[in-house]
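Only one protein chain is missing; all other protein chains are in place.
As written, the chains take the letters A and B, and residue 1 is the first residue of each chain.
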Amino acid sequence: MRKLQAIGRRIGGRLLSSVPAILGVVILTFLLMRVLPGDPAVFFASGPSAGQQEIEDLRKQMGLDQPVPVQLVRYLQDIATGNLGRSMTTGQPVLTDMQQRLPASLELTFSALFLALACALPLGILAALRPGSAVDHVVRFLCTLGVCMPTFVSGLLLIYAFYYLLGWAPDPTGRIDIFASAPPEITGFLLFDFAVTGDLEGFRAAFSQLILPACTMALFVLAPLARMTRASMLAVLGSDFIRTARSIGLAPWRVILVYALRNALLPVLTIAGIVFSTMLGANVLVEKVFSWPGVASYALDALLASDYAPVQGFVLLMATIFVLVNLLVDILYGLADPRIAAE
Amino acid sequence: MSASLTSPPRNATLGHIAWVLRGNPLTALAMAGTALLIALAVLAPWIAPYDPIASDVPGALQPPSATHWFGTDQLGRDILSRLLHGTRLDLTIAAAAVGLSFAVGAMIGSFCGFVGGRLDRWVGRFTDVLMAFPLFVLAMAMVAALGNRLENIIYATAIINLPFYIRFARTEVAVRRNAGWVEAAQASGNSRGRVVLFFLLPNILPIVAVQISLNLGWAILNAAGLSFIGLGVQAPTPEWGIMVAEGARFIASGKWWLVFFPGAALMFAVLCFNLLGDGLRDILDPRMRT
């Protein structure tokens, strides 16, 4: 009970202290967007022949004729009411656009994180249990290599190997083959939607589209995760309480699972949170390589077109997700580590 | 200190470096690799076999051959020559950006970590704001806003590195703030500024050096990533990220060399910096000296 209260307090504190951070992010983005080159009003006027009057009207409509502070206040009011503005490129409200595209990004990120964790944890643990062994060397080599590989290069090389050379992967564009039947609209997570509707064919198609980008992303974050698991497991295995556990005659597997692993996973949890937010940024590159219709590529297109609203909305979304992920990490940490409650 | 008193430690340092290198040949390889990269960057104009931006459309998309070791791109430009010239640009961006963020970040971070209090909390909050951004997106936005010029790419890369250095220096200094030798330094009449500059900073340097080395790799990846999405150095300029971006269109038709060679160059550079970082840690840590 006391523990839950402590966790509750922590969450409250964390949420409160993240408000200025999010606000800062929003304002910073807003100001950055104001100095973007080019006049959006000119850009979005009907054509090069658009008259001065038409541009002026557009300015007024977009609120660009007001001084920057007024624009900022107006923007903040809009955010508070859930209005993120309208994209000039797609002509739709930013919120609608993002709702359509966010599941694609999240599906990719989550599958990649899952893949990475599923490989990194066992590898890291094995390496720590047998330091200096062949497994250890392989893991260290993989880690070093993984950090060095830019996602856009590894993605392209994967395409070359699995699409061009081996022909195992489908055409690396988008989430689903353009000729395939349209996916059912439930959650937007294709794997989930196909599974729920029992469409195995669709599931297979979506899965085969997803696997290459997810692997690309997973390769990128495998290294820090495995490295951290190994380091923290090694540190824990060398600590006094492991010696105690062995001194009372506990079975080796119990020492490793109950005593070592639970302690070693705490720092890995923190790193996993950081890795997740790194992936949100790295999404831009992977989505571009695989023409993945996610939020990041949406924001990139908008950025290149000097289209404010989607970029601002995207950054706000990312910051919010970042805060939520950290919150989740905090809660898990609080549940796993009783020392937190004492703070 | 008299000369007779200084010379033995210096020899000991050299001996220590030699010992570390013997025990860890990878570090020696990384050092050689870094030296090679720097040499290539300096000598690029003289050793590149072709003009990096001269196109030769009939000879476009040639696979690697005796005349074009790394093949040619879609405009018939020699990939090896472009790669060599790209080394120059990418190393400059990385070094300048990391140098900038280290100089500013380590300083701010150490003072905050040492003084603590309200200033520290403010700076801590500011770094939190910066880190709340997906940093790569921040760099994208900054380059887009300020314009695709070399110095803006450097600033953007430096700024997204900054919070890491501040945070890093802050925690490392805060850990040592109450160490006996820091109190002793104050008792010996050192002002707080001196304590930070001459006592704490040198002591966190080994750990920061590792960070710098790792960050050099990260900065190269960032700069190349920016170019890859079209928000970095502009098109005909030979740069590794652009080369990969241009090659990306041909990968699905099997023209692997357009992507492979600049990609391998990127990997090689980052690998060298990372291994160097690990090696530096061993060399700079005086406790490892025996």
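Everything below uses one rule, namely that a residue touches a chain if its C-beta (ideal position, glycine included) is under 8 Å from a C-beta of that chain, and two chains touch if they have at least 3 such contacts.
Keep this in mind: contacts and distances are computed from a predicted model.
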item	value
Protein name (UniProt record) of the chain left out of view, among "Twin-arginine translocation pathway signal", "ABC transporter ATP-binding protein", "Sarcosine oxidase subunit alpha" or "ATP synthase F(0) sector subunit c"	"ABC transporter ATP-binding protein"
Partners of the unshown chain among those that are drawn	A, B
Given A:Val138, A:Leu165 or A:Ala336, the one touching the chain that is not displayed	A:Ala336
Chain not shown: contacting residue from B:Ala18, B:Ala103, B:Ala179 or B:Ala235	B:Ala179
Selected from A:Ile55, A:Ile159 or A:Ala245 as touching the chain missing from the view	A:Ala245
Residues in chain A touching the chain absent from view	238-241, 243-252, 254, 258-259, 262-263, 266, 336-339, 342
Positions on chain B where the hidden chain makes contact	1-2, 5, 8-9, 23, 179-181, 183-192, 194, 199, 202-203, 286-287, 289-290
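The working rule: only the chains that are shown with their structure count from here on.
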item	value
Of all residues in chain B, those that touch chain A in their complex	125-126, 128-129, 132-137, 140-142, 144-147, 217, 221, 224-225, 228-231, 241, 244-245, 247-248, 251-254, 256, 259-260, 262-263, 266-268, 270-271, 274-275
Residue ranges of chain A touching chain B (in the complex, touch as defined)	17-18, 20-22, 24-25, 28-29, 32-33, 35-37, 144-145, 147-153, 156-157, 159-160, 163-165, 171-172, 277-278, 280-282, 284-285, 288-289, 296, 299-300, 303-304, 306, 311, 314-315, 318-319, 322-323
